[in-house]
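Only one protein chain is missing; all other protein chains are in place.
Right after this comes chain A.
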Amino acid sequence: MFDLAGKTALVTGATGGIGGEIAKVLAEAGAKVALSGTRQERLEAVAAEIGGNAVVVPANLSDKESVDGLIKNAEEALGGQLDILVNNAGITRDQLAMRLKDEDWQAVLDVNLTSAFKLARNSLRGMMKRRHGRIINITSIVGVTGNPGQTNYAAAKAGMIGWSKSLAQEVAARGITVNCVAPGFITTAMTEELGDAQKEKLLGGIPAGRMGDSKEIAAAVLYLASDEAAYVTGQTLHVNGGMAMI
């Protein structure tokens, strides 16, 4: 099950905890994986951990040219057209709505929503031709439930779910699926910074009584990337320990 031998994949934001884990899991399943992110050194380190099945394609998704060229660069580095796109890169610029600056609203929408859509659009050509493709968007529980201080982030993540459903309908008959994975609270460098009191409060809202692990997100991505998930499209798979049941 879930054999990705002979497949190619691009994971954006592969320098992060979740992105790195997704890349590893896809490579372990046999895919050749292109790792994208802004920090070249970190990308090289993740690629070295993965071994022969990884290539590095640095890109800054807040830069238009970088976004426009990424699929082509990844396909060149992979030596073939893309089978699996994982839009995992994301940024936050948290602030209460009343204090949120225009540029912080825009930056989050540009990277988290617009660049992800463009990468999906630019990868469709090859997928359509081969009648096979997997687009997997890492959204967030916040895109469905909202969260104070994250109007921009929630808008981008909800928007991602929306365009995924539209695109899924457009390309379903071509063997291409488009799905989202929505993590809840996952242990990463970012959540490690929370204080004990904050953590305790958070855990109170999670029926599973613990934070999630990046591996648990990667496993959901692996399933959606597999041939076995061919009949699943336009869906959002929530991986959140029961924190929100939607």
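Observations, loosely collected:
Note that in this section a contact is a pair of C-beta atoms (placed from the backbone, for glycine too) under 8 Å apart; a residue touches a chain by one contact, two chains touch by 3 or more; residues count from 1.
Going forward, contacts and distances are computed from a predicted model.
The complex includes a chain that is not drawn, and of the options "Acyl carrier protein", "Fe-S cluster assembly ATPase SufC", "ABC-type spermidine/putrescine transport system permease subunit I" or "TldD protein" the UniProt name matching it is "Acyl carrier protein". Of A:3, A:76, A:103 or A:170, it is A:170 that touches the chain left out of the display. Check A:128, A:158, A:219 or A:232 against the missing chain and you find that the one touching it is A:128. Even with one chain removed from view, chain A keeps its contact list with that chain: residues 125, 128-129, 170-171, 173-174.
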